[in-house]
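Every protein chain except one is present and positioned as in the full complex.
Take a look at subunit A:
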Amino acid sequence: MTLTLERPQASQADAATPAPQRRAHPQKIAAALTLVALVAASVFSLISVDISLPQMVASWGNAQNFFARVGIISFPAPGELLYLTALTVGLVLLGTLFAAFFSVPLSWLAAANTSPGRGWMAVARFLGVLARAVPDVVLAMVFVLMFSLGTLPGILAIGIHSIGMISKMFADAIEQIDEGPRLAIRAAGGTRMQEFFSGVLPQVLPSWVATVLHRNDINLRGSVILGYVGVAGLGLEMSYAFKSLNYSLGLGIALVIFALCVVMEIVSSAVRTVMLGLAPTRHGIGDRLLRRLGVTGQKADASHHPWTYARLRNAVWGLLAAFIVIGSVWICDIKWGDFLTVWSYLPETAAKFWPPSFGSYDAPVMLAAMGETIAIALAATILTIVASIVIGSLAARNVAPSRRVRAGFRLVLVTIRGIPEIILAIVLIVVTGLGTQAGTIALAIGGVGLLGKLLADSLEEVRPGPEQALRAAGATRLQVYAGATAPQGMKALIGHSFYMLDTNIRAATILGLVGGGGVGYYLLNAGQGSRYDLVTTIVLMILVTVVAVEGLAMWMRRVFR
């Protein structure tokens, strides 16, 4: 209809007049230049972190020595192992759920289309950025001071830090909804709250579930590092083992964590499929079974919600989820009394962290360290992007030449994602020695797991129409990819890449804790040496960097819309 509306103008216009030139917006030029500058900086960083293959090959000897020294990998006693595993999973789960719950109101405030006002929006967005920018390790450091030792510091650290990401993704999802159903509810006389619950929430629930599950995977991997600052679980045991030079046990626990992460990844992927499964086909095994049992008399008793296979399945999953949550609370043995006593510690703790200072270091030393962290993050991001474009594309259903290829690359991605970066970094540090090189490679490899997956998912979500059109015109597989799939996925790639950079800056800090170079080393030292004012300084530096990257990403997204 819009086409015919434009026709009068078109028919009036002289056919000979040239088509109007598309004028490049100055903002667009600036954004493109910034993008180029960022890529250049990344390449420069890549050179400066000094990754050299010969050196890595040469250090292979170290690795052999190391593994010879480790001998046979050993594990904790089965009962203890089981308890530690359950504890770690339960703690992570509760932290994620905490975040999932509190990110709903925060996202409601932060999304442009649901927020009650611009002021609320700014506050909510700022809280989100703050939660995201302060590493969970730092939060755990603080909470360990305020709460009695146990699981609560870990749960809260994971929870508060995760609110940042979940609320951001959720707010973005809310902003992308179809406004129609909401309008329909408004037209029917619904309140703002009703609009949100009936028109917005059902649309974004799948993305919320996906984000929460995804965050849970991240948190499980991240929980390892929390052990280094005293949060109970597998991470703590591993850090004890490495500190006491019991490498055989340390690597054993690392192996368990790795397996746990892969299992969790598979479980959450299964949950996602079940919960986000497309409209029920009504041809599944369960449906046929129910039909045979004659459970489909729908018209007869339409006033009762029929127990279809889908409903039965949802109910079973729901019950299971409830049991797992109750089990998590039970095993974490939360000391609820801490919530009352914590307030009395608050002023004392705050005094330790304020005012910020550089401690015994000079400002230039700390700034150089921060610069090194940024360089690691940039170098790792560019490596990740290059690798992810290849692996992620081949893991997308509509790009992979065969199902088997897709499955293979998906498996590669899951495996990479399963390896906690920290363990990768520890192993790499052993192999290549302390320094930026190990940190960069660990981050780059770990990043492929995430970016590759995000990219593959985005590519699978592009509109299939243009692809079909090209295929119908006789294009080859590669031509379809270059002509229809990739251009549609480009925007997502830019968005995901900035997200990657964002993540990497924080991850680069944390890797420093185990000797991966950058500002993290100082952070751990300051924490262990009770120089909390220095911790504050470092956190502020990280905060400024993350907020800058965040702002840049937002600007890019707006310009390249």
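Everything that follows uses one rule, which is that contacts are C-beta pairs under 8 Å (C-beta built on N, C-alpha and C of every residue); 3 or more make two chains touch, one makes a residue touch a chain; residues count from 1.
The rule is short, and it goes like this: contacts and distances are computed from a predicted model.
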Can you pick, from "Phosphonate ABC transporter ATP-binding protein", "Fe-S cluster assembly protein SufB", "YeeE/YedE family protein" or "Cytochrome c oxidase subunit 1", the UniProt name of the chain not shown? "Phosphonate ABC transporter ATP-binding protein"
Specify the residue from the set A:W60, A:F101, A:F126 or A:F197 that touches the hidden chain. A:F197
By the document's definition of touch, the residue of A:G61, A:P105, A:G180 or A:G465 touching the omitted chain is A:G180
Of A:S45, A:S268 or A:T308, the residue touching the omitted chain is A:T308
Any idea which of A:V36, A:L149, A:L205 or A:I326 touches the chain not displayed? A:L205
Even though one chain is not shown, subunit A touches it at residues 1-2, 4-5, 7-9, 11-12, 178, 180-181, 183-191, 193-194, 196-199, 201-203, 205-206, 279-280, 298-299, 302-303, 305-306, 308
